[in-house]
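The full complex has more chains than appear here; those shown keep their coordinates.
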Amino acid sequence: MNEFEDLGFCKLDMGRNERTGHPEVVFGMGKTVDQVDTIFSRLVEVHGRALVTRATPEMAERVNATYPEAEYDEVSRLIYLGKPTRNLLGKVAVLTAGTSDIPVAEEAARTAEWMGCEVDRIYDVGVAGIERLLSQKERIREASVVIAVAGMEGALVSVVGGLVRRPVIAVPTSVGYGANLQGITTLLAMMTSCAAGVTVVNIDNGFGAGFQAAMILQLVSEGI
Amino acid sequence: MNEFEDLGFCKLDMGRNERTGHPEVVFGMGKTVDQVDTIFSRLVEVHGRALVTRATPEMAERVNATYPEAEYDEVSRLIYLGKPTRNLLGKVAVLTAGTSDIPVAEEAARTAEWMGCEVDRIYDVGVAGIERLLSQKERIREASVVIAVAGMEGALVSVVGGLVRRPVIAVPTSVGYGANLQGITTLLAMMTSCAAGVTVVNIDNGFGAGFQAAMILQLVSEGI
Amino acid sequence: MNEFEDLGFCKLDMGRNERTGHPEVVFGMGKTVDQVDTIFSRLVEVHGRALVTRATPEMAERVNATYPEAEYDEVSRLIYLGKPTRNLLGKVAVLTAGTSDIPVAEEAARTAEWMGCEVDRIYDVGVAGIERLLSQKERIREASVVIAVAGMEGALVSVVGGLVRRPVIAVPTSVGYGANLQGITTLLAMMTSCAAGVTVVNIDNGFGAGFQAAMILQLVSEGI
């Protein structure tokens, strides 16, 4: 029971690093700069590393005042500090359908890297120009896990799902307009995809996809 | 004004054949067997040909009592009688993503044929096995208009839209379950597709796609 | 395979001009000013012409620094440069239901013009004053393709669909409030329209409608 440390506004899971190999990750959205700073500091003190998602520049600035070595990536909106404790076997391919999907893809890629994965970025291979994707087929097949990030109708996922024999994690993005419904159409379309072996995370949830990919490679590395 | 003939329960558009080259098409759904029979007979008397969509076997049986030469296709649920007045230039390719999309595709194909089009059927070329589609690439590119019929996430449309330089008409079908929402997801996904040059008709509306394809070839045949 | 040129953040389709007669069109939304500028320059270098949709004034300003002859139309939000390689046969009529639909209509009209079409603009002919539309009937019927742009309930499409014997492409707009649901109601209403021969594109997607219209006239010009 004493795995949780009570900071008043939150109960920090200090046992998580031992249980899972990674400290608790901080979801920045909806938290104040003060709250993020307090949690970040406490995590680094105990575990020597930390990751914040959906971080604002203000949060990064505050964290950097104490930890200048913490990095902030504006595209993925991640703050991170510390090396993974080991390098995981295998490789994660992160694909995007278009240029506008890159921020979400970077959230996935950097999360996986922070957790010890090697990542291969293959961007702008949407299916409206199918040759772009097919020319990368061998490269994609070399990955142990594939993350496919797409907005609009999300068709990339269905094609990729049929190309590989490894797990595919689909990330719908809110890129699109009108009938796209801020990504809800993309999410539902990926759900009802004709390809087997595909699972889906929430809209714009690059973190969730990178995390799941790393868990799979961790399983491979540890052997069941 | 006297183009319309009043049958009590409906006002039949008798001038349509002259204006557009085709008699009014009867939408069977929601009409009684009596109503369909009366309209069908009147159209044949005046124009020598007629087409009923969404027809039930009961409607076909009744129509056949008077017009044994009228054909009923159980798959597409069409009743039709009479030849097109001329053969249109060009060819319409009708594609389906899966086997279950065939009934809607047949509605499109037979409507286009009834209006004078040559149709090339290319079925079960969904993108989860992209080679199936790519192996038909040249055949699809020979068509002047492409109708792409798909359920689930409708990704076929995006890939086909990028393969051809001719107009693509997308038909979402209600094939799928759960997140498919009876085809609404397919419709919205096709709408928000990343491919240019694609337009969309209502869910399961094979007739509308076949009709539009024929109008395009009629334009080609007549020359603007 | 070498049709695509890798710019890092995107893979540019350099073979598109030869395959389809037009260079790839740049979708500005979600891209940075730098990205748009880089792509625009590369397209002009290779093809001598380019088109950007959903462009911001900042994008236009940057592009103009290198290509002062590039034009930016604030209403349609298009940046374009270069003449069409040939004039297509036929004419495209672009109709709007109201004054507020004009920006979307201009996107359609200027896209079609950039691709070589002659365009006839017929604005503010919504059906609540049906005489406005009927007084333009002959003019509309002279067009080879009709683009109908409307918000609210989109009824213009149903009436126009019944007036002409040529393909009608419907563009729902997000003009309206409350039950309009930012254009979703308009889109669904156009989909379920009682008129045959109508196909629909995404909400506010004037580009898609203009592009499809040009493809049809290109087919007419080339002859199947």
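In this document, chain identifiers A, B and C correspond to the written order of the chains, with residue numbering beginning at 1 in each.
Keep this in mind: contacts are C-beta pairs under 8 Å (C-beta built on N, C-alpha and C of every residue); 3 or more make two chains touch, one makes a residue touch a chain.
Everything numeric here is computed off the predicted structure, so don't read it as measured data.
Sequence-identical chains make up the whole complex; the displayed set comprises 3, and the total in this structure is 8 copies.
Here, only the chains that are shown with their structure count from here on.
Here the C-alpha atoms of subunit A line up with those of subunit C after a rotation of 90°, rounded in steps of 5. The central chain of the assembly on a C-alpha centroid basis is C. Just count the C-beta contacts per chain pair and the biggest one is A-B. Of all residue numbers used where subunit A meets subunit B, over half belong to both copies. The two sides are thus made of the same residues. Centroid distances from subunit A, each centroid being the mean of CA atoms, peak for B. Separating the CA-averaged centres of subunit B and subunit C is a span of 25 Å. Computed from the mean C-alpha positions, the centre of subunit A lies at a distance of 36 Å from the centre of subunit C.
Each chain gets a centre from the mean of its Cα atoms; for subunit A and subunit B, those two points are 44 Å apart.
For subunit B, the set of residues touching two or more other chains reads 187, 191-192, 196.
Residues 1, 3-4, 9-11, 13, 16, 29-31, 35, 172, 174, 182-184, 187, 202-205 of subunit C are the ones touching subunit A in the complex. By the touch criterion stated above, subunit A contacts subunit C in their complex at residues 98-100, 102, 123-125, 129, 131-132, 134-135, 175, 177-181. For subunit B in complex with subunit C, the touching residues are 19-21, 25, 89-91, 144-145, 165-167, 169, 187, 191-192, 196-203, 207-209, 211-212, 215-216, 218-220, 223-224.
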